[in-house]
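The complex is shown incomplete by one protein chain, all other protein chains being positioned as in the whole.
Showing subunit A:
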Amino acid sequence: MAPPAGQIRPAKYLGAFVLIVVALYSLVFFTGNGKATPKLGIDLQGGTRVTLTARAPDGKTPSEESLNQARTLIETRVNGLGVAGPEVIRDGTNLVITVPGSDSEGAKRLGQTAKLNFRKVIGSPVPNAPEPAPSDSATPSASGSAVPTTTGSAAPTESAGSAAPTTTAQGRPAPAFEAQPETTTPPAATTTPAADPNAPVDPNAPAGEQPPAESQVDCRAVFQGQYSDDPTKAIEESRTCRQDPQLTTLDAQTVSQALGAFTCPAVDPLIGNDDPALPLLTCDQDRTEKYVLAPVTPPTDGSVKDDDFSLYSRLSGEDIDNAVSGTDPQGAGFVVDLTFKGEGGDKWGKFTSANVSQQVAVVLDTQVVSAPNINEPILGGSTQISGKFTQAEANSLANVLKYGSLPLSFEASEAETVSATLGLASLKAGLIAGGIGLALVFVYCLFYYRLLGVLTILSLVLSGVIVYAVLVLLGRWIGFTLDLAGIAGFIVSIGITADSFVVFFERLKDEMREGRSFRSAVPRAWVRSRRTILSADMVSFLAAAILYVLAVGQVKGFAFTLGMSTVLDLVVVFLVTHPLVSMISKSKRLSNPKLSGLGGAVQASVDDRALSGAKSTAVKEV
């Protein structure tokens, strides 16, 4: 039977809601894997999450392109770990790696892989700690005509003795000199520094006393491992002191002195931010050895010929095609086989030809990973690095070489491993908290609104039903994971959802207080409260949306669930709560004021009228 014209048809709205629920749940059960479980975050199911923050050396935002490239590379690497279901997500300038399950320790090491370069070792490394490092050596896998001479003029133009370089201080990189090879002591031979590492800085030591005119950087402090607290400043300081262009132009003794004065910092601010066009003073990864390294690329002012490879390898990690670790065919131990791609092989050939019996350092993120000797020119684009590697070391070196080169360098901002048991406990706690919260709300609503309270509960439950379906679907479609913060978001949104009902019911009460019947109060109250509900939800959605767009990390989950419940709340209020109330208002038995909990309002209206009635009589009596 059609209701009279102009009346809302509750059945229609409820039908629409049922349709939505059916549609959602058929999507849940008949698409994807058909499993009705939302995707859980690692804090709920256990696993490892690493947040890598791109390190921008100059404070600039890294480009989209390089971030995406880095993401792809890291994804490849994570998949290489061989664990199930890893995920690499970009979140602003962060990359968030999530590896579920308990066996995911490896993920934490991914952040350290970054910029890879090949740099020639100038002079000989000096031990940082008393123990000498094992000397690495490289055996060529391809042999060619040996041309062990360096090219270019070899005139040593540096001032004699322990030079007074202050007089030659220049802002631009000094022209390259090929003096070094001649004065270099054979690398394998020495571990004794010319200067005591702990000796005070020689006042004439080149880098130690070279403050550029524009910024007063105390290189003595820098060399002793003291940097500014401000990261950008610290990077600048390390660059000024440890990437002094003159490092390549000085004689062996001065270089040794500089090396001796330098202390490996516990936390190197320069990491990943060294300039490949400048020389570098740095340590190896264990901080046992100190090196002076040549620039990777020559200055761009044309002062160096294109075929001059005496100092410059011109090779970065991007030239590496593949790296595989294996056992040494000629003896015990492990080796790493390396192939270059494109011009890389050619460059490597020229570089090794020009630097036979010198050391070349594999520099990862400013730290020397390995510094093998070049035994002979290596032509043909592939090479083998051998040394006293354990299998794990060879593996890790191969990985570094293979995947090491990211277009950006990263720092692990947050690394978290949550055990499965703890995750389960958190999930349980979250659900208990939600359950308790919901139960309290139920009790209060029943107490205060009676029959309308039942409606509230019903609406909340229905709202929960669609929230769950949407959760499952979003997990499937956009990889939305429910984490602890998300659960908190839902619990908090119980309040917001229930509030729409409260606003509606209170308006209903207002109308009835003015003396209207329940039936005639419903449409009036609805029109009024609808506006309020819409605007209030709008504000709260706005808050969630802005949070979602701008916030980082776990906060996103919270904002997302909050915003989602706000929207779904509107759906429930419009399609369920209002039609149901309107249905009740038409039933004589159900709209009994005692049942609806609005008896007080009715009573108040009666009181008011009685009161004003009494007053008017009083007036008459006077």
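We adopt the following convention: contacts are C-beta pairs under 8 Å (C-beta built on N, C-alpha and C of every residue); 3 or more make two chains touch, one makes a residue touch a chain; residues count from 1.
Here is the rule we use: contacts and distances are computed from a predicted model.
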Identity of the absent chain, which is to be given by its UniProt protein name, from "Sodium/panthothenate symporter", "Protein-export membrane protein SecF", "Nitrogen fixation protein" or "Metallophosphoesterase": "Protein-export membrane protein SecF"
Omitted-chain contact residue, chosen from A:Ala429, A:Val461 or A:Val567: A:Ala429
Which residue of A:Leu73, A:Val336, A:Ile494 or A:Leu575 touches the chain not shown here: A:Ile494
Touch criterion as defined above, residue of A:Ala234, A:Leu484, A:Met564 or A:Ile584 at the omitted chain: A:Leu484
Contact footprint on subunit A, counting only the chain that is left out: 2-9, 43, 51, 53, 92, 102, 105, 108-109, 231, 411-422, 425-426, 428-430, 432-438, 440-441, 444-445, 448, 484-485, 487-488, 491-492, 494-496, 498-499, 502-503, 506, 509-510, 513-514, 523-524, 527-528, 531-532, 535-540, 542-544, 546-547, 550-555, 558-559, 562, 600-601, 604, 608, 611-612, 614-615, 619, 622
